[in-house]
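One protein chain is absent from this view; the other protein chains keep their places.
Coming up: chain A.
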Amino acid sequence: MALKIVKGSIDRMFDKNLQDLVRGIRNHKEDEAKYISTCIDEIKQELKQDNIAVKANAVCKLTYLQMLGYDVSWAAFNIVEVMSSSKFTYKRIGYLAASQCFHESTDVIMLTTNQIRKDLSSPNQYDTGVALTGLSCFVTPDLARDLANDIMTLMSHTKPYIRKKAVLIMYKVFLKYPESLRPAFPRLKEKLEDPDPGVQSAAVNVICELARRNPKNYLSLAPLFFKLMTSSTNNWVLIKIIKLFGALTPLEPRLGKKLIEPLTNLIHSTSAMSLLYECVNTVIAVLISLSSGMPNHSASIQLCVQKLRILIEDSDQNLKYLGLLAMSKILKTHPKSVQSHKDLILQCLDDKDESIRLRALDLLYGMVSKKNLMEIVKKLMLHVDKAEGTTYRDELLTKIIDICSQSNYQYITNFEWYISILVELTRLEGTRHGHLIASQMLDVAIRVKAIRVFAVAQMATLLDNAHLLTGNMQRKGICEVLYAAAWICGEFSEHLENPMQTLEAMLRPKVATLPGHIQAVYVQNAAKLFATVLKSQEGNTESTAAQETSQLMIDRLPLFVQSANLEVQERASCILQLVKYIQKLQQKDVEVSEEVSALFAGELNPVAPKAQKKVPVPEGLDLDAWINEPPSESESEDEQPKAIFAKEEPKHSRPRHTEVDEKELARRREARKQEQANNPFYIKASPSSQKVYQEGPGVEHIPVVQIDLSVPLKVPGLPMSDQYVKLEEERRQKERAEKKKKEKKKRKEKRSGRGKKHDSGPESEEDITPAHMVDIVTEEMPENALPSDDDEKDPNDPHKALDIDLDNLVETAKRRPLADSEKLPVRSHRAAEAPKSPTEDGDAESAALQEPKKKSSKEKREKKKDKERDRKKSKEEKKKKKHKHEEKEEDLLGGQADEPAVQSEETSEVAAPPTSTSAEVSDLDFWLSNAPVPSNTQEAATVAAEEAAPVPEAASGTAPDSEPDEPKDTEMEESKSSKHKKKKQKKEKEEKEKKKKKKHHHHHHHSDGGGGEESVQNGTVEDEEPLPPMSNYCLLAENSYIKMVNDIQGNLQDGSQVVVSVIFENKCESFLKSMEFNVLDSLNSKLQRPEGSGPHDGLTVPFQLPPGVSNEARFVFTVQSIVMPQKLKGTLTFIVKNEDSSTHEKLDFKLHFTCTSYLITTPCYSDAFAKLLESGDLKGSSVRLEGVNMPFHHLLARICFHHHFSVVERIDSCASMYSRSIQGHHVCLLVKTSGQTVSIDAKCDEPTLLGNVLDEIKQTFSQC
């Protein structure tokens, strides 16, 4: 045996290690591949040995070879062997190799599950660490499912090193096994507040990554993150959080308002550029989300822009780049603030760094205005000339077109200029974007009617010079322009100066060298031109000319008939026959021109690109249904030839619309003429002074020698776009002058010199009127087009599965309880056996396994801390019950695991308004509403919230957190008693009551609304009888005129405030007015009075009461100690007004602040509850109620409802309940019932408070 080991060691000494391998490869530079293949053979030998050290060495070498590009998947099994070595050294090598070359389809991964599990629970933290690191690289859905629970446990490991790795890997687990997200999330959230900064950072990291994909589900974490942001000093964490906020603000503008201030502070204070940059970025995101309705943030914008300018001016190219990047975000919403830095950005266009130039280009896109478009484009054109690489030049070209065409040519004031720019761009050699220019030409010519004359002239010149284009640049790109040119000349041939010349140009033999689809357009449009020419020639009574034209067509067309391109051939032969026929008619002296041009009559309108998609499917039409039953398979071959034709589909052809009637056409034409005539800057065609090539017929027969010039030729006869810049400038000046004149006149007339307006200030956007009265034809859409959002999410996105609503889970753990199917599968005896779903009986087993494990760990801790005996006892009791409960649940839920979840969702939808259903949301609301907001918007928000929220409030009377703005609101109400408000309140009230009734009616089966019932609901079995109606309003005082009932609620956000809601009901036949509510303050409790009023002044009730009407007012009290109940004496004074008389009346009352009223329904997760009980800070007390004669769930409901508790857990006739005081005291109850006896064991950190609460509970039940 020993010998064998020794022998292994000897072998090992002669093996190559990694260093030797590397050295060897370096020494065999010439025959590297051969050397490596011998090495691989050696490795294979080594892997066959038993010695794990040898194997590990081999695997280590393989990892290196993998990096060089060699497939090592054949050694996967050996890698697993090395992974399972007990020595850390080898284990690490194995896991590294696995992380480098394992992936989802590696089949041996299945074998690793148990090994990994073993490593995860290893006592050595580095074994665990290495396993986690490896797993993070190759986790598969199966592994994720099987190991999720183990990793969950590790999240609470004692070593922060393990905790942070476990937290981080959870993201990968979620991705592969989305079902684990819900059960794991509460713990993940806990880790946000882990004492170790590394763990905290990991948790932030994971949640940020999750939230980036589905931000709305994480909105409720905003307060927590906010706290972290203001407290953390770790820049890395701060950056992550700030980035996350950037993703959240678009969903919740109020969040943005809250963020601005701390972010601004950070911007001012931080020295880290990375943090500064992210802050600026998020402020920008906030500003974008606020862009509507928040005008007061110009300071923030200025700050951002100013900081970005500093970045851009920095010599560090990185900062420059990022500055530009962020600037482009501001640009979208606040273009004005960026435009002032135009100089800087244009400067960046000259930067030697292409990334920076591209960013600057992006910025330019948004910076143009009517005023500076020409100037900017001119500058870009200069860059086009200078640009060395084609990619950058192409980028420039597309940017120019983008800039000019953006938002429907919004910034173009002079389309002649634009056409010239396009024509100039055709000079670009070898660009890929010929079709882009072409489609722009087409688009402009079609949609801007006024420009057609000019466009046609330009295009005719282009066609004339076509040999220049085709000669030098046969390479695909730029000749696409000819497509547009030919089409425009043909379609709008009536504007042609010299149609005959153009016709000839289009029929030159050289055209046959163009690509097929362009030839086809040439042929078709030659026909259109022919029609136009005929028309003019026939009118001249010179029939010979017309016949000559026909002859020209007949001579030239056969060239195209022979074309190899089907489309060209077809069109050419068609037209050739047509012309031949026309010629025949001409010889008989028949006038044909009318009929020929009728072929091409009608206006073409652009069609929106998505028009086809948006045609709604008519009712009753099933597109998927067979019209005829499909024929038998044998005919399938027939389909093949079709494809050939389908390919030929011309890109730009637009359907004709012939419906436009003659009148309309005439009208349009007339209008166009008018426009052109009135436009002084419209260049009227001058007789061919520009044309250089005055080719007579037959000139093209002279052979033209191709001159290959490397310098791009300027297209002769084409106006340079630059001249338009000047022209435009002049025009604008003139206009301005005219305007001034007019204004002067006006001023003179009015004789009211009210300060100059437009005198010398920079001209604003609106001042610039376009040179053409541009009538931009909008694209046609089918009638009743469906509005559709095109940006659907990618169905393959793995993050889609993680779009899980977590809110309900986190705070109100019971709202959507975890269904059985959502529980994490726990280790069972044969984990690998159930590959797809955690089986039903597996669950029972898992529960059973989980319990003892937990217990034992807890017991250990208990020993350490040496706890009192009775607590242990009670806990064990609880545990037993819990266990029992789980078993029962399994029985119950057997096949329909997720039914409760579905049901509760459904009901909440039915019974509640869409907003603020969950306490969670309203918590967030509250948090958000504290932001310093201009009163206007806030009020609106409040009203909205109030209107939306009455259900929980009215129904339970225990959801103070759902009405965050109440205190402020009351004050506001009290100060002004407008009639409008009163009405609204009344309505609201009625609504509430209505809802209340409804609520009670539905009691037994919905679980939204106030925490009370909702929690009960969780414990109840469905068929328990309905609860009787309950109300927390108790009588305050009553006389013959008025009745007052009240309810008191604590204010969660302010530990010293309670809100008293009083309903005043007018019982008499008279009108009650001038009601004044006053209370004699005690040392402990004081009525909050508006500022400036004395300590004994009463508060005016902000409404009057007509006979029989009731209304509610709220009053805020401040209290100091809440452990004792107390009573305050008060008086209500009011005037009773009859038709003839009015009397002063008063009503005394005693306001009873019970300890219960300081409690706030707070849902509690059972884990947290157990922890709380364990903590040992709570003092116990108990009470026994005799003769309680009501079902258990009624009893619970009553405690919940009247005493603001929530049920944590309920098992049979036993329930644990929880509540919290406004000052943060925890109150825990264990309620048990047997027969008519109810015993309540209670614990609280404040014994006096507890005693009083128990007394009050006792009293509640003695009353019924």
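We take it that contacts are C-beta pairs under 8 Å (C-beta built on N, C-alpha and C of every residue); 3 or more make two chains touch, one makes a residue touch a chain; residues count from 1.
Quick note on the criterion: contacts and distances are computed from a predicted model.
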Not-shown chain resolves in UniProt (candidates "Hemoglobin subunit beta", "Fructose-bisphosphate aldolase", "AP complex subunit sigma" or "Phospholipid/glycerol acyltransferase domain-containing protein") to "AP complex subunit sigma"
Just one of A:141, A:183, A:198 or A:606 touches the chain that is missing; which is it? A:198
Residue, one of A:117, A:157, A:172 or A:1089, that touches the chain absent here: A:172
Candidates A:69, A:123, A:195 or A:618 - the one touching the absent chain: A:69
From the listed residues A:104, A:350 or A:670, report the one that touches the chain absent from this view. A:104
In terms of residues, what is the contact footprint of the unshown chain on chain A? 2, 5-6, 9-10, 18-19, 22-23, 26, 53, 60, 63-64, 66-71, 87-89, 92-93, 96, 100, 103-104, 124, 126, 129-130, 132-133, 136-137, 139, 161, 164-165, 168-169, 171-172, 198, 201-202, 205-206, 208-209, 212, 235-236, 239, 243, 273-274, 277-278, 317-318, 320-322, 352-356, 358
